[in-house]
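A protein chain is absent from this complex, but the other protein chains hold their places.
The chains carry the letters A and B, assigned in the order they are written, with residues numbered from 1 in each.
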Amino acid sequence: MKIKLEGVTKRFDDVVAVNDFSLEFEEGTLTALLGPSGCGKSTMLNMLSGILPVTEGKIYFDNDDVTDMPPQKRGVGLVFQNYALYPHMSVLDNICFPLEIQKVPKAERIEKAKEMARLVKIEQYLDRKPKELSGGQQQRVAIARALIKNPRLLLLDEPLSNLDARLRLEMREEIRRIQQETKVTTIFVTHDQEEAMSISDKIVLMKDGYLMQVDRPQALYDEPQKLFVANFLGNPPINNLEGKIKDGKFVLADDSASVKVDLKSAVEGEEVVLGIRAESVGVDDDADFEAIIKERFTMGKEELAILKLGNSELRIYLSSDFTHKPGEKVGFKLKNKGVFLFDKKSGERK
Amino acid sequence: MKKRFHFSPKKLLVYLCLIIGAIIMVFPFYWMLVSALKTTAEFNSYPPTWVPENWFNMENFKTAFSKAPFVTYFMNSVIVTISCVIVTGFTTILAAFAFSRLKFKGRDVIFSLLLSLMMVPFEMLVITNYETVTRLQMGDSLIVLIIPFISSIFYTYILRNFFLSIPDSLYYSARIDGASNWKYLWRIMVPIAKPSLVTIMLLNAISCWNSFLWTLLVINSDDFRTLPIGLYAFMTEGGSDFKLQMAASTFTVLPMIILFLFTRKYIVNGVARGGIKG
Partner (left out) sequence: MSAKTKSGTFNRSFEPWLYLLPFIFGIVVFTLYPVINVVLISFKEGYRLLTGAFDSIGVENYLKVISDPYFINGIKNTAIYVITVVPIATAISLFFANLLNQKIRGIAIFHTAYFLPLVTSATAVGLVWKLMFNGQFGVINYLLGIFNIGPFEWITDPRMNIYTLIIYGIWNMIPFTTILLLSGLQNIDPLYYTAAKVDGASSSKMFFRITVPLLAPTIGLTCVVNTISASKVYGELFPLFNGRPGIARNLYTVVFYIYEKFYVDWDLGSAAAASIILFLIIFVFTMIQLQIQKRWKYY
């Protein structure tokens, strides 16, 4: 099912939690709503499920306007952050519950529940109570319960946040697998960029209730349209240098150094932020800038260096043939990928 | 080391104090039973005898039962207690649900008004309630014993607090699956709240069973007396034979003691959380 938002806005009294969202979620895709806490991503999810009414705008499921439709009629499956399993019911009863409400005959719903249990690989725990399961297993039960009624849309609220690191890796692969097996349109909320990058087809990146950028994960990383997007994605974080354009070059705000860059639409005298990803710097005789090597760290298979550029610092990855020692002054060249200029005031990409 | 049967002097002292305290608290019940089992000669002997000659001497019970219809009293108590627990339980569950889960205009105002009504002693309401049931010509029936107690602010308050501790997500989850409020309440909330509900019902059963003032006021005929009132009437009308009174008393307290032995944890927890009203 395709989902379309038209100017969706949510206000709580004076606070705007979600501001004028217009976008589409394509059928059969896995989309992440990503952003720091308080960005409105959970509010967005709750409006999609119908738990929260929208203040303005329209929500369409395929061509149906569901804006005023109550949650139970929307045909959505929702997995809560704390799973919301009924503590007094067995795993089987929990999974069956949505069908029990729909008055599906008992034999049939048990049949269906077992099928779901197989899909999420918990068939051996059907008789247990939720509290006898691990976090990952509870998560699987919650997904099975959400899927049993063949939802048109599956919503997951911070599905991995209650799990430990190892289970988190396992469960995100599982969510991807289950989504691909069932082909159900899925939207999940997360604040973890790595989680979003690793499994989703598309990411909706949000901040303070505003839509920042919607794109494929790699595109979001490679072509951020806003400074916030560039900063939010990537580890180690992108290097930010504040300065202005002078004589066709980027000059640091305190005039302590300059960098030769592709200006794009930036004009002389404009105040900008230069974003340089750690992997986007190489050594070359045709140098774009010169910097002193301050320190070198070995981090597993990679090596990281802190460069001193004027009075600012840069963190970059080093190539294996790099031999210079701390204290030396070296000429560096910027690669085409991973170097961006942003307007300092608006944060828009140049 | 702790597991072995080892008495330090300090522990011995604790046990000694515990036993003395236990004797003080339990002795009246022991004395009630023992006096009910004594023969006239035993009963009149002084100094008193501490154990009855025959632990199975049922004479006093037989005589007491022949003098007053204690079986009827017992049945009345059972009927009143069970109906009261069911009816009050029902209104309490519904109201606690509305006050915790549903949103409506004036909810919090009404609730705080109710809480302030909670400190009005029942003794103050008795006059009007007596008038009300007499006007409605409901006097002298078992229904009268139940009807003023169909709504309890206190139990509703306890249950509402428990309902509030159940995460919202369970509600939303069930509602998204299409469960109505009604279905959610009975299928999800009530089962989860079972321990709290059992506690409330036990406390309510105890106070119904032992209810005195209201019953004394509204019941005149022997047919509708409950055990405590029947016992009181037996004391004032049936003569001053202590042995018979003790037999009747034993019969009155026994059902609640048995209930207590099996459900002590629930009752004690309930009392610790809010106390028995009154």
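In the analysis below, a residue touches a chain if its C-beta (ideal position, glycine included) is under 8 Å from a C-beta of that chain, and two chains touch if they have at least 3 such contacts.
Worth saying up front: this structure is predicted, and the values here are computed from it rather than measured.
Although one chain is not drawn, the whole complex shows that of B:71, B:94 or B:164 it is B:94 that touches it. Interface note: of B:71, B:164 or B:257, the residue touching the hidden chain in the full complex is B:257.
By the touch definition given at the top, chain B reaches the unshown chain through residues 11, 14-15, 17-18, 21-22, 24-26, 28-29, 31-32, 35, 44, 46-48, 90-92, 94-95, 97-99, 102-105, 107, 114, 117, 119-121, 123-132, 134-135, 147-151, 153, 156, 175, 181, 206, 209-210, 212-213, 217, 227-229, 231-232, 235-236, 242, 245-246, 248-250, 252-253, 256-257, 259-261, 264, 267-268, 271-272, 275-276, 278.
Definition applied: only the chains that are shown with their structure count from here on.
In whole angstrom, the spacing between the mean C-alpha positions of chain A and chain B is 58.
Per the touch definition, chain B reaches chain A in the complex via residues 167, 169-170, 172-179, 183, 187-188, 191-192, 194.
Here chain A touches chain B in the complex through residues 49-51, 71-72, 74, 76-78, 80-84, 86-89, 97-98, 101-102, 145, 149, going by the rule given at the top.
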